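Note that one protein chain is taken out, while the other chains of the complex remain in position.
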Amino acid sequence: MANNSILEEYVETLEEAEIAEKKKAQKKSLRKESAFGMALIAPYILIFIIFSIIPTVMGVVFSFMSYNPYNTADIRFVGFQNYINIFNFDLPISKSFWSSFGTMFIYVAIGTPLAVIIPFFLAYYINMKPPGYKFFRALIYFPNIVSITIMGIIFGNMFAGDSSGLINSWLGTEIHWLSGEPWKDDILRWVVIFIATEWWCTGSNFIIFAAAFRDVPKNLYEACEMDGGGKWQKILHVTIPNIKSTVTVCLFNILIGYLGLYGQVIVLNDFTNANIMVSPTMFIQHYLSDFSYARITGYVCACALMFGIVVMFFSTIQRKAMGEHRKKSKRTEDCIAYFADRDRFTTEVGND
Amino acid sequence: MGNVLKERKQNSFMSLQNLVKVYPNGEKAVYNFDLDIAKNEFIVIVGPSGCGKSTTLRMIAGLEDISGGDIYLESELLNYKPSSERKMAIVFQSYALYPQMTVYNNIAFPLTINKYPMPKENAVLKANAEIEKLLSTVAWNKFIGVLFNVYNGNGKAKDEQIATIFGITLYAAKLLYKAFGAYCRETLESLDGKAEEISVAIRAELKPLVEAENAKVQESGVKLDEDFCEVDGDGNKIIEPRKYTPYEIKTRVYETAEKLDLIPYLDKLPKELSGGQMQRVALGRAIIKNVPVFMMDEPLSNLDAKLRLSMRSEIVKLHNRIGATTIYVTHDQTEAMTMASRIVVMSRGFIQQIGTPEEVYQDPANIFVAKFIGSPSMNVFNIYYDPESGCLERNDVKIPLKAEFKKRHDEFYATAVNKFEGLQSNFDEKAREEILKILSSTGEYKDEKKQQKKKGLIALIKRLIEKQKNKKIVVDEYAYEKEVLGEKLAQLKTNATAKHGLLVGIRPERIKIEKVVAGKKYKGVVKVKSTVVELLGGEYNIHFDLFDKDMVCKLDATEKVTTDDELAVSFSPDDLYIFDFVTGDRI
Partner (left out) sequence: MKAKRKGLISILLLCAAVFAVTMLAACGGGGGSGPIGVGEHEIDSKWWSTTGEIQKDGEDIVFNNVEIKLTTVVAGTDLVKFNTIVNRFNAEYLDKINIVPSSVTEESYNSQVAKQISNNANAPDLLMTHQKEFKSLADSKLIQPFNEVIEKSEIDLDLDNFAAGLSKYSSLNYKDQMFTVPVDMHSEVVIYNKKLLGDNALPTNHSELVALCKKIATEKNITPIAASTHSPSFYRFVFNTAILQNGGTFFDTSNYNADWASESNMPAYKAAIASIRELITENIMKKQQSTGDALSAFLNDKALFYFVEPWSVESVLNAYSGDKNDISGTSMSKWFAADPSKDCADHIYGDAHAFGISKTVTDITKKAAICEFIKWFSENTSAGIPWANAGHYSASKTLTVNSSYTAENMVANFLTKFYADIDDFQTMDISPYTYQYKSYLEQLYLAMISNDTADNDESDIRAYQKKVNDEIATINMM
């Protein structure tokens, strides 16, 4: 009896040992795999930590302090004072910050639909392969190659305010295209900025849309035609739903890009409004880079954080709005009820 | 336009006259497709890949431009009409369902975006007539009971419910609903015996509306018939295109879904459905349009074998039920044989034969049709014909033929030689097409022998040099075809007189085969050994070599057969199909 139990125990321990061995071997192979994976992504993770995570955390920490990068003795912890100051609209700098939001939102509200609609139609027409379409395709994409500074130089020279600007000398006028104050008289400046941005950005969105159009199955167009759909119905029921995911991604990129409006407003301006902050990025960059404003670095960090929160908010809204939301369709129930109803007359009522 | 064509156009339901399709790069895909279709026919166009059947279908549907020929539907020319006006519906191989719409919306789609010609009904008067009828014929208690239940039920669209239950128009239901409304606050019992009161009340509600409507009709001078539809001077209903109302769409979609067993799937998106279900949705989308012509482009190719079998019968049943004319394209000859009322066999753009399944099976017009139709396909072998003995001979096998065969044979070759000589003397485009047609039936490849401009730098240089020498290089486009013509003509001439080879075919089931039993005497058989034995369940497909060809025959599986067994094979000369290998036609 005792022998049996000892034997049983022995067998049990053997089994346990086997299981433990198996687990060890499994862990080892997993570890090898994961070690290799870690090694591959280590460079990126390192750079990401050093150049993205740590500065972000530092920025957040500084926003709770009064931080002077040149005068370390002047640093002290101030808690939420910076944030209170941001929302204190009496302070002129806070007013400037929030008004820069205003101009930026208008820009985004007008620019984002433009940046989607224009490439959409261009891609649609190129997709019909008119003669010379390859040439036009290259031509449309071409402006995207240059950098934003080059774009600024080109358009800055074209629309320069004095009579030496190319447009002005061609038309013989002296229109100050790029000057003016926001909300007062700088409509022309924004028109120029929109033209320049469209010229520059259309290419990349166009390529994406053109590829998306090609992926729409041809059969669907034929089915729609057989069902009686005209050109607009085809666009509405076949083209748009099939490229919806592409449009969503595109829209997201455009939105984020436009919220960070900086390049265009920095290069396309006049000396009269060079100091007017028309976008939060411009605001942050201006106040962070200057020695004179070193003392308010903490406040500017808080501004940057606020800006980041706003951008996150917008991107979340956009994702929710473009996400798949299915209306609850209750057709099956309805259909069953329908057939029940149809028979109701004979069963419940009946003819005499 | 020739009289014959005109007659055809007027007499047949749908007339396809000499359809030709030439692609922009010069390649011809369909040559002279000529077919008359009667109402309610199930036409199957069958052929191997690339034979032009899908192209033909798309031409009829309007998805491809017609390069030549005409299409008439009920004497109306369809060539230049857009697809939506051709009164056709099509089911694609890939179903082509709108991925963002539910099944319900997919089926409803054709009704939502199109206007359909319908008679103009006067809603008020019709509703009045219906309600009168209802009030006079219905059993009161149950009537009130139903109305009461509907009223106090918690369904949403109560007027639609009433319309469904009583089978009246929505307008009538709305009126009824409104009229009955006052009474439904009370309990069911209290409504007992109020029948008179209620019907009086309902009629009273209706009266002013009806009178107003009648006055309006009188004023406008519009004439109405007994169905309250507007008619013109001759008493014909005025047909106007209008869109279906949501209620009408709903009823139609539900009816269609019921026919196709799709009710549980009405809320699903196409990506959530299986192949068969998607197939049925595509069918539903087609049949809801109520058009006279259906077209299907290999709809069953994407389904698995078992589903294919069941869907085959479904489609045929559907066809019979809705009574539409169907044009069906497939590469599977089984489908063609089982479903069609008439089969059109195509190869390389040419029609090879048109006929009922029996005709095509029992009476193939040429070697291509013979080999294509039938599973397993017809056994075809080469054999010599001796005009003196009137027998088919090969090695030591002699098959005597009937006397009338010789007559047929001689006539056949005489006409063939004449025809070819005629072609040779006047070689034009039509002649070329004839040659291509013959090549398509015999199955010979034209590309290998085609005289191409030699490519390559050296050849180019050579050509340039010869150009310099002023040697004119004449590229005769018909050179190749003429060459072929010449060869064939020579062959035909030989065949007409001398001993020559023939292609002979016999269907597998017509070969008599039995296992060789030791000791039994066999007469008039050939003893062979089987190479492959396929058990299908109830019968065997037995392969054996004869006349240098792999032949197949069928045998009941009552006894087991293996490859070691010796078999005695024989067949009757009457079961033979004899083809000329030059033209491919049957003698």
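Chains here go by letter, A and B, matching the order in which they are written, and residues are numbered from 1 within each.
Simple rule for what comes next: a contact is a pair of C-beta atoms (placed from the backbone, for glycine too) under 8 Å apart; a residue touches a chain by one contact, two chains touch by 3 or more.
It should be emphasised that the depicted structure is a prediction, and the values quoted were computed from it without experimental measurement.
Checked against the full complex, the one of A:34, A:169 or A:245 touching the unshown chain is A:34. Taking the whole complex into account, chain A touches the unshown chain at residues 30, 34, 37-38, 45, 49, 53-54, 57-58, 61-62, 65-66, 68-78, 81, 85, 91-93, 162, 164, 271-272, 275, 289-296, 298-299.
Keep in mind that, in the parts below, only the chains that are shown with their structure count from here on.
Those residues of chain B that touch chain A in the complex are listed here as 61-63, 82-84, 88-90, 92, 94, 96-104, 109-110, 113-114, 137-139, 142-143, 145-146, 155, 161, 164-167, 250-251, 254, 257-258, 263-267, 285, 289. Within the complex formed with chain B, the chain A residues making contact are 217, 219-220, 222-229, 233, 237-238, 241-242, 244, 329-332, 334-339, 341-342, 344-345, 348-352.
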